[in-house]
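Missing here is one protein chain; the remaining ones are kept as they sit in the complex.
Chain naming follows the written order as A and B, and within any one chain the residues start at number 1.
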Amino acid sequence: MIAAVQAVAMITVGVFGALVVVTRDPVRQAVVMGMFGTSLAVLFLVLQAPDVALSQIVVGVAYPLMVLLTLEKVRERKR
Amino acid sequence: MSVRTRLALFGVGAAAALALVVWGLSGIPGFGHYGGSYGYVLNRVALPERHATNVVASVVFDYRGFDTVGEEFILFVSVMAVSLLLRIQRDERERPPRDRAAERTLAGTSDAVRVAGVGLIGPAVLIGLYIVAHGHTTPGGGFQGGAILAAAPMLIYLVGRYLTFRRLNPIHALDVGEGAGAGGFVVVGLIGLVAGIAFLDNIWPKGQPGSVFSAGTLPVLNVSVGLEVGAGLVLILFEFLEQTLMVRGR
Partner (left out) sequence: MRTLPFLLAAWLLFVGLYGIATSRNFVHLIMCLSVVQSSTYVLLLEVGYRAGGTAPIFKDVPPGTRAVDPVVQALTLTDVVVGVTVTALLLALVLQSHKRSGTLNPDELRPLEG
């Protein structure tokens, strides 16, 4: 039973990882990155690592924010 | 070197790396058949020796504490480097953002975001402090709790204007907090050295396993790491916000 859940979590992580690379526009990629981080946290939880899952979840908050701030700064210089 | 040459070179390198990775992965004992002995020993020994129910925390701060000192300083140096890189250059100055579209109406932050954000600031701080304090008994610890604590100032920025956030001027307090966190860790380790044993040895009184005041140095180290990570992340965010909203070229 738990092996099935783990298999599903792993496949989801693989799909989202590929999606992150394939999305070329950085703004959209930040959103996909958030989804990738969440699926990664679920995988960590199913692999019996609650500490690591907690770290991944809280870090997924700071990450898209920094990326979007950088993109905003870059965009206004291009104007 | 043109793009295609570069890609061809990458293909060759990736194929060689793939061969190595496959060869390496085929030598690992299968998934679920954990082969090392360290895990068995630690799971049996950590609770009686250190009175810490969270074995992962006892590994991070006690059995492998020296690695954590190194990682903490990676974090410290990265924050310092971000502050250094995003400082105001000679040909820039600070100027509050000008409203270039004063004749158009702009939808401000929606009320739903404002209310939800204000409502979440208190719980975020509380949950962050809880996770830092109970890091050695339940999943959590300094790293996670510090990152949650850093979310509270982010929420303040989200629900208000940046200029209001900036008037808090937390830079000095954050600098002191981060330094105290990083230094506190080393000081606790040095206490062990001064007492004649080893650096970061867990010689403090260990109480009842499962209570907050147990496991010797672990709660203290959790607090110092939480302080450092929280202050560091808010500093990084602050630098990025300054750079994006306030710094302008001449």
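By our rule, a residue touches a chain if its C-beta (ideal position, glycine included) is under 8 Å from a C-beta of that chain, and two chains touch if they have at least 3 such contacts.
Every value quoted in this text rests on a predicted model; they were computed, and no experiment measured them.
K.L.:
At which residues does chain B meet the chain that is not included here?
P.N.:
Within chain B, the residues that touch the unshown chain are 3, 6-7, 10, 14, 17-18, 21-22, 25, 28, 30-34, 36, 38-39, 42-44, 46-47, 53-56, 58-60, 64, 67-68, 71, 74-75, 78-79, 81-82, 85-86, 89, 137-139, 141, 143-144, 146-147, 210, 229, 232-233, 236, 239-240, 243, 249.
K.L.:
Since one chain isn't shown, list which residues of chain A touch it in the complete complex.
P.N.:
On the side of chain A, residues 3, 6-7, 10-11, 13-14, 17-18, 20-21, 24, 26, 29-30, 33, 36, 40, 43-44, 47-52, 55-56, 59, 62-63, 66-67, 70-71, 73-74, 77-78 touch the unshown chain.
Throughout what follows, only the chains that are shown with their structure count from here on.
K.L.:
Please report how many Å separate the Cα centroid of chain A from that of chain B, as a whole number.
P.N.:
17
K.L.:
Quick check: in the complex, which residue numbers of chain A touch chain B?
P.N.:
50-51, 54-55, 58-59, 61-62, 65-66, 69-70, 72-73, 77
K.L.:
Give every residue of chain B touching chain A within the complex, in rising order.
P.N.:
Per the touch definition, chain B meets chain A at residues 54, 56-57, 131, 139-141, 143-144, 147-148, 150-151, 154, 233, 236-237, 240-241, 243-244, 249.
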